[in-house]
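Mind having a look at this structure? Questions to follow.
A protein chain is absent from this complex, but the other protein chains hold their places.
Residue numbering begins at 1 within each chain, and the chains themselves are lettered A, B and C in the order written.
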Amino acid sequence: MSQKLRAAMIGGGPGSFIGAVHRIAARMDGDYELVAGAFSSKPEKCLETARELGIAEERASPSWAGMLESELALPADERVQVIMITTPNHVHAAPTIAALEAGFHVILDKPLCTSMEEARAMEAAAKSSKALFCLTHTYTGYPMIKEAKHQIASGALGTVRKIYVEYPQGWLSTYLEGGDHTQAAWRTDPTKSGKVGAMGDIGTHVFNLAEYVSGEEIVDVCAQLNTVVNGRALDDDGAVLFRTASGATGVLMATQIAAGEENNVKIRVFGEKGGLCWEHTDNNSLTLMPLDAPVVKLRTGGPGTSDWALANHRIPPGHPEGYLEAFANLYKNFAAHVRAHEAGKAQHPHLDYPGIEDGVRGMKFIEAIVANNAGNEKYTAL
Amino acid sequence: MSQKLRAAMIGGGPGSFIGAVHRIAARMDGDYELVAGAFSSKPEKCLETARELGIAEERASPSWAGMLESELALPADERVQVIMITTPNHVHAAPTIAALEAGFHVILDKPLCTSMEEARAMEAAAKSSKALFCLTHTYTGYPMIKEAKHQIASGALGTVRKIYVEYPQGWLSTYLEGGDHTQAAWRTDPTKSGKVGAMGDIGTHVFNLAEYVSGEEIVDVCAQLNTVVNGRALDDDGAVLFRTASGATGVLMATQIAAGEENNVKIRVFGEKGGLCWEHTDNNSLTLMPLDAPVVKLRTGGPGTSDWALANHRIPPGHPEGYLEAFANLYKNFAAHVRAHEAGKAQHPHLDYPGIEDGVRGMKFIEAIVANNAGNEKYTAL
Amino acid sequence: MSQKLRAAMIGGGPGSFIGAVHRIAARMDGDYELVAGAFSSKPEKCLETARELGIAEERASPSWAGMLESELALPADERVQVIMITTPNHVHAAPTIAALEAGFHVILDKPLCTSMEEARAMEAAAKSSKALFCLTHTYTGYPMIKEAKHQIASGALGTVRKIYVEYPQGWLSTYLEGGDHTQAAWRTDPTKSGKVGAMGDIGTHVFNLAEYVSGEEIVDVCAQLNTVVNGRALDDDGAVLFRTASGATGVLMATQIAAGEENNVKIRVFGEKGGLCWEHTDNNSLTLMPLDAPVVKLRTGGPGTSDWALANHRIPPGHPEGYLEAFANLYKNFAAHVRAHEAGKAQHPHLDYPGIEDGVRGMKFIEAIVANNAGNEKYTAL
Partner (left out) sequence: MSQKLRAAMIGGGPGSFIGAVHRIAARMDGDYELVAGAFSSKPEKCLETARELGIAEERASPSWAGMLESELALPADERVQVIMITTPNHVHAAPTIAALEAGFHVILDKPLCTSMEEARAMEAAAKSSKALFCLTHTYTGYPMIKEAKHQIASGALGTVRKIYVEYPQGWLSTYLEGGDHTQAAWRTDPTKSGKVGAMGDIGTHVFNLAEYVSGEEIVDVCAQLNTVVNGRALDDDGAVLFRTASGATGVLMATQIAAGEENNVKIRVFGEKGGLCWEHTDNNSLTLMPLDAPVVKLRTGGPGTSDWALANHRIPPGHPEGYLEAFANLYKNFAAHVRAHEAGKAQHPHLDYPGIEDGVRGMKFIEAIVANNAGNEKYTAL
């Protein structure tokens, strides 16, 4: 690498969880330098974060539009190149579109936005922009998830038959939004989160993971969305039966009221010739279960893993990498693409990251489960 | 104990898996003596098994009805007291009803039978008989399942909100019934297995487990039944969304095409105040996940476990018990009840075992999921 | 099988842990019928156990010598064939020798005895007797331990380089023998247990396991024996560095003061070409770690396991077997040998069980570590 990519962040002010994660991810491999930001719409808070991060005050603005404008006014070799957007869902579409139209590369936190209308506008902006777009579906950044995708894509399981994905969390088991919990407040507020709560926040993660790993396209869904905690305005729990274009079926479970559970994302895929399993609590392992042969455990960086997985880790096997490294893989791979793109070159397919199509698929999933849940039909097409 | 209970087996001839399991379970705690049997409808095979088991030839018959008749002709203190029935599903109702009507206690392998009509007749026979009836839903025999039931019944989780049960197997991933695989042949044959395949064979196990552990009554279901392997006559895979009388919801997954999976039954229940998890691969542990407190791991025979769990194991903690011990708990507890019953006494509630009601519930579940799967309504009541 | 082997038990009266285990093991596969016993030297207690077990009073005696004598007086086809000895260590040698000399087969709980003198006398008796002898080193009965031995014997690891065995327990973390704890009392009493406490009770188990699995012969030891709990008369903790005849080395750890630990026996063996690991808490798995290839997990009854392992389990993979089944394997295999022996035939090598040589090795180990611990030399030869 020669020069770091200059980056600005929208969101990520005091109290933000995911803003801090994005910043660590951006720093980890030395590809980015955060030099500007619209960290909060409150001037005081925006400045507070700017100071903490050692960012010049003149490059911090409480208005993301103002910040973009200021950057555009700078010479090209000073101006930021990448915009990192970590705001609540209702502030995803506008800054993404504006940034893409202005030629900035964008890294956006998931889910894409709050409606299909926004999604289509964002898709149009992404397609017409000369800049690149990344949606941070973190779990696709894990090396052993890359390996799982590789195993299935290379035929190790044969035809895919069954997909189980689940995302149990317990942190919304009580009416947290009744207090002053910033995270809980916006994530359970339809005006900020969109039509769904848990299904948008974590359901889209495992929907994306199911399609990414299996290579299958989910075509219809039968959904049960529940609002378990009294007073809550959006779903905090749900399960979905689904079918894929090729005739496989699956189950998706996402809940934020699994009291005592942390964040145990899990995917299992079974095909004609075997199955595989990956769990977040043991993220550096991938369990392969061939039909009529013993179980094999692949490990991050270990023997028998593919070039794809090996391209997405840093240190020797036995030195556990985790969530921040997976997140950083999205940033690292995006940086590689941005540099190749700007040099007019193709980038290696193993350095992949989720894009606008993943975001649009997620919004279609949300629309379909909301419609299905509201009616009495068994299945609703995506 | 003074005297062993004299027992006869119907089924369990050469090639039977579950017949051998019942015999080990009956032997383990020294409560039963197998002295008669109708092991196979083929005279040769019946005798072969009788000889292997050291059973007098005159007490072995290829006809279960004939065997019951012969036993009734013996003096009461020689005659068998308990009939163990381990035949395929379509030979459950008739011998059970005949045995109960003749005053024999019955231990029957699950599921109860092949239709609601049979189920109602069996229920009537059980209720009018002075003899006792046990259905071998094995998983309820595990000490840590007793503990799970105890924890929920005693309020440790508060109101139950979510139930996940799953039973993934892979042994029917190929068209085994096309060969000479006895087990596969009858279990995938509608004339022997009933209206369902996987859902009857293993789905009823986890349905029973869900209700047993949670204390909830499942009231309606939304089912997806799949026949994945070409040529198969019954479902080999399925998933069910369900709701309970108290307003909890859940997901039930049962599959026999999870290539590479063994038999990993799992149940998770989440309530207002915490969750719990039990898995077959680690059957001597029960994980408690209290809200806002660290995870606690209870162990068979270990500190902090209830009298209920302690009444259902044999050896000190750290000496793993397994499937055969869980199965033997049903036999042991049934023997205790038979003895108390014959002495006109009540038996301790911790020595419980599944009965006719569990069997009828299982059949209602089957009827409901078959109906739901055939139609386009979202939910079908049990 | 035609007839059950008639058996008598010495020891195993009220309060005995291991006596009950031996009885379940003997019952599990239907090979033995317990018809006589000297369960306790106290007449009342002996009768109490006899009654509980449904044993005729005339075949129960508080004197083991008297019991043997009575049995010898019976006709050969009524007389017991196998003597199960489950007394404290100081009552191992005399009844074993008497029984063997009288022509009874003997199953004896470990360790063999309390001194090398006794050990040599027992060895002589076993070698000159026409009867067979089994020492219940339970852990060698686990199917995945058989598999481990098979893997190493068949060269999967290449030359053995390193052996780690450990046996951590916590039940003697306090001065239990100060109260009325029967088990603690004799196991910490030099007049009943012998020269060592923990090292005899559990150290010999892992010493045996190390030699059995690895096929190596331990030739010298460097030992640290500790008496951690105040007032205790014998070691309750220790560790041993050892070397084998072929030049491998290893570490043996055994402790009964690992507060909070249950019974987690573990063995790891590493060779030129890979390693393997087995743990009691996951006894149905064997982890193979080939050099430069992914980890493989073999499972009881599962694909890829050897005939040896398959000959030592009962039920399909995924139906966990445990401690009682491992113990029962010793009984089952011994029964097969006794029957073959009496029929003048050889028995299959896969139905193996520990014998007198294992017992003598264990006593040599005890002598060597006691001597080494007392002196200041680095190593002491066995």
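Operating definition for what follows: contacts are C-beta pairs under 8 Å (C-beta built on N, C-alpha and C of every residue); 3 or more make two chains touch, one makes a residue touch a chain.
Nothing here was measured: the structure is a model prediction, and the numbers come from that model.
> If the hidden chain were put back, which of A:Arg6, A:Arg23, A:His105 or A:Arg361 would touch it?
That would be A:Arg23, which touches the missing chain.
> For the chain left off this view, which of B:Val82, B:Leu298, B:Ala335 or B:Leu382 is in contact with it?
The missing chain is touched by B:Leu298.
> Identify the residue among C:Pro143, C:Gly170, C:Gly318 or C:Gly362 that touches the chain left out of the display.
In the complete complex, the chain left out is touched by residue C:Gly170.
> Determine and list the subunit B residues touching the chain excluded from the picture.
Within subunit B, the residues touching the omitted chain are 292-299, 302-305.
> Contact with the hidden chain only, please: which subunit C residues?
157, 161-162, 164, 168, 170, 173-174, 222, 224, 226, 228, 237, 239, 241, 249, 251, 253, 255, 257-261, 268, 270-275, 288-291, 295, 375-378
> Over the whole complex, note the residues of subunit A touching the chain we left out.
Against the left-out chain, subunit A lists 1-4, 17, 20-21, 23-24, 27-30, 51-54, 169, 171, 261-264, 280-284, 299, 302, 314-325.
Here is the rule we use: only the chains that are shown with their structure count from here on.
> Smallest number of touch links from subunit A to reach subunit C?
Step count on the best path from subunit A to subunit C: 1.
> From the centre of subunit B, which chain's CA centre is farthest?
Max centre-to-centre separation from subunit B belongs to A.
> Report the inter-centroid distance (CA atoms only) between subunit A and subunit C in whole Å.
Distance between chain centres: 55 Å.
> Roughly how far is subunit A from subunit B, going centre to centre by Cα mean, in whole Å?
43
> In subunit B, which residues are in touch with two or more of the other chains?
261
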